[in-house]
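So, chain A:
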Amino acid sequence: MATAALDVVTGSILRAKLASVIDEMATTLMNTAHSSRISTARAFACGMLDEDGQVVALDNPLHLASVARTSASVLDYYRFQVAADDVFVTNDPYGGGSTVQYFTLLAPLGHGDDIVAYLAVQAHLSDIGGVVMGNYHPTAIELWAEGARFTPLKIVVDGKPRRDGFDTVVLNSRDPEGFRGDLDAMLATIAVGRRRLAELIDEHGLASVQAGMAAAVDYAERRLRGSLDRIPEGRFAGEAVLDHDGQGRSDLAVRVELERSGDGLRLDFAATDDQSAGFVNSPTANTIAYALLPLLGLLDESVPLNAGLLRPLEIVLRPGSLVDPAYPAPTGWCREHVGFEITEAVSQALARALPEQAGLGFASRALVFTVTKDVLIGGVEEQLGVTDIGALAQTGAPATAFADGWGQPGPSSFGLLPSIEELEAEVAASVVRLEYVTDSGGPGAHRGGLGTETVVRFAAGSRERLYACVAGVEHAQPGNQGGHAGGPVSLAVLRDGEEVEIGTLMQDDPLRAGAEVRLRSAGGGGHGDPRERPVEAVVDDVRHGYVSVEQARGVYGVAVDAATLALDPTGTAALRGGGGG
Partner candidate 1 sequence: MGYQVGIDVGGTFTDLVIGDGSGALFKTKSPSTPGNEADGIVAGLTDAAAHYGAGLAAFLEDTDVIVLGTTVVTNLMLEYRGANTGLITTGGFRDVIELRRSYREHLFDIRLQPPHPIVPRHKRLGVHERINYRGEIEIPLDEDEARAAVRRLKELGVESVAVCFLFSFINPVHEQRVAAIVAEEGLDVPVTLSSEILPQVREFERLSTTMVNAYARPKVESYLHDLDSSLRSAGFSGELFVMHSNGGMIHVDYAGSHAVELLMSGPAGGVVAGAAVSSLSGYRDVITVDMGGTSYDVCLVKDSEPTSGTEAWVSRYRVATPMVDIHTVGAGGGSIAWIDEGGALRVGPRSAGAMPGPVCYGRGGTEPTVTDADLLLGYISAGYFLGGRMRLDEAAARAAIEEKIAGPLGMDVIEAASGIFRIANNSMANAMRHVTVSRGRDPRDFALCVFGGAGAIHAGAQAPDLGIKTMLVPKAASVLSALGNQLSNFKITKVQSFIRRTNAIELDELNAVFAEMLRRAEADLGDQSKVRETVTARYMDIRYVGQTHEVTVPIRSRTRRVTELNLATALSEYHDLHQQLYSFKRPEHPSEVLNLRLDLVGVRDVARLRSEPFGDEDPAAAAKGVRQVYFEERGGFVETPVYDGDLVQPGHLIAGPAIIEEPDTTIVVRPGQEAMSDHYRTYVIEIQ
Partner candidate 2 sequence: MAVDVIFGEIVREYFETVAREMNTTMDNTSLSPVFNEAHDCSAGLFFYDGKDVSLIARANAEPVHIYASVHSVEGLIRYYRNDLADGDVIMVSDPYFYGSHIPDWTVMKPVFWNNKPVFFPGIRAHMIEVGGPVAGGYNSDARDVWQEGFRLAPMKLYDRGELRRDLLDLLKANNRQPEIMEGDLNAMIGACRVAERRVIELLEKYGIEQTLEATNYILDYSERRLRAAISEWPDGDYHGQAILDYDFADTRDINVECTLRVRGDEVEADFTGSHPQTRGYVNSRPGNTGSWVYSMFSVVFDDIPINSGFFRPISLKLPEGSVVNPLPPAPVGNSTICIGNDVGQATIKALEKIVPERVGAATLDLVVDTYFGTDNRFPDNPFYVSVEYFATPISSGAAYGVDGWGAWSTPHCSLKLTTVEMQEIQYPVLYLQGEYAKDTMAPGRWRGTPAFQMQRRNPDGCTVIHCIFVQGCEHPLQGFAGGGSGDGNYCILDYGGPNERKVTDLAFLYPSQPGEVIFFQSGGGGAWGPALEREPVSVLADVVEELLSVENAREQYAVVIDPERLVVLEAETEALRAQRSGP
């Protein structure tokens, strides 16, 4: 491709313009999409690829590897059979995807007789068959139980939609309208991307736009390699453990060894445990996406997300392991678990190399949702919709060397908390409580962010069935550098006053009228010795109710008067010993 030398200024201008094309695509998608998963939770990514199919711009780090790999396999499949106005669709976890709910549309952009670029949209769609609506099936042991697998399919040929292709895709969804709506929104998004990029080319000329693309990729690569320089020589191991896989197997470990190789980085996952019979397996693209996250923490927002970020990485995966499973293993939960474990393992390793980087990784997300089931004539069941309770919880971010933990941990921070008002309008449930849990932040010189307690009550006449798969109950979020662990996850159902701990797994449990589901999310781990936390900070925490008087005394060694919430200096001095205060 043409790599006309490009002056720095034009280069950055074009980079910005390419990014703006992506923004417009994203806006279009959010404004036209049918489901709140896309419009609110932003479970999607829009991207642009150059004529060789390498990602030059993307708006969601969680999808970088997936968009790259999916596009690669689609283009490889249709090599020599791509026409300017075609559109391809796929959701294949074993073709560069992650889970069956995530559909990718890929479309070439024609210019003259050539195809000069591609546009891609990847989004979480409502349902694609399988056993459980929404395709989170905690006890699936094969991909087909999670949903239909769509290997690459040409649904638009030369601008003409293939009716049978569309019908087949839509027919396999329990939510044909919503599904079709989102699919149309994705097509509209593609159209916008095509138009904008075409305009860009008309404005600047093909050669310089392509040069701009190349420059953007090179730039990202340069920036990452640059930051990798800080990593000392040597091998640094990291490990993260997932409680269970829903199939009775516990303590599944993701292990990585991190090592400089030239001016790149080698991530070796060979020591990771074997793949699971359950739905916690992470296909390669997903693995790479989550392994990349802690490294992005080394960079700032100004670095564009594109193929350049993948170039410095050499990622070693052992086929048949949790991070490179063999078809047809189910993958349904991999975007949380073992996705988060992958991130955690890498950040552990990174923390060993660069101690100040500690605490970038950990996140956990409980899979807790209900499926609304209508009962038709003769007791025939129709699954109507899904209420994602897990999305109403916020995991506490870990504390770092620089600050207390606050908000969500980086990896899961991309999606926004849904608006409770919107939610209550949609479903037959009311949110009774959503607030921080006292003492759930891992104590430390820097305190971990607090976990939340979410309580949802289901109205009388509810047709909800509860599904859950919860991790982090056994393995609370660990602290760093002497910091303590954060509070554990817990899930309970309250029925007429009495509280039933759900434990880790629940399938198709009918919630009786008035039942309440209570989910406590994990608190972030602390950083540094709690006794070194400034006394005022502890006192503030107690005032704000982040920390209890008991924990202040017992763990932080700070005495606070329970009635007045005033500091008791002498008591504190006694607790913290000589040098305190």
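Selection rule, in plain terms: all candidates are chains of the complex that A comes from, given by their letters.
One rule holds for everything that comes next: a residue touches a chain if its C-beta (ideal position, glycine included) is under 8 Å from a C-beta of that chain, and two chains touch if they have at least 3 such contacts; residues count from 1.
Computed from a predicted model, the values in this text were never measured in an experiment.
K.L.:
Determine, using the touch definition above, which of 1 or 2 touches chain A in the complex.
P.N.:
Spelled out: of the options 1 or 2, chain A touches 2.
K.L.:
Applying the document's contact rule, which stretches of chain A touch candidate 2 when the two form their complex?
P.N.:
Contacts found on chain A: 77-78, 92, 129-131, 140, 142, 144-145, 148-154, 163-165, 167-168, 171-172, 174, 328, 376-383.
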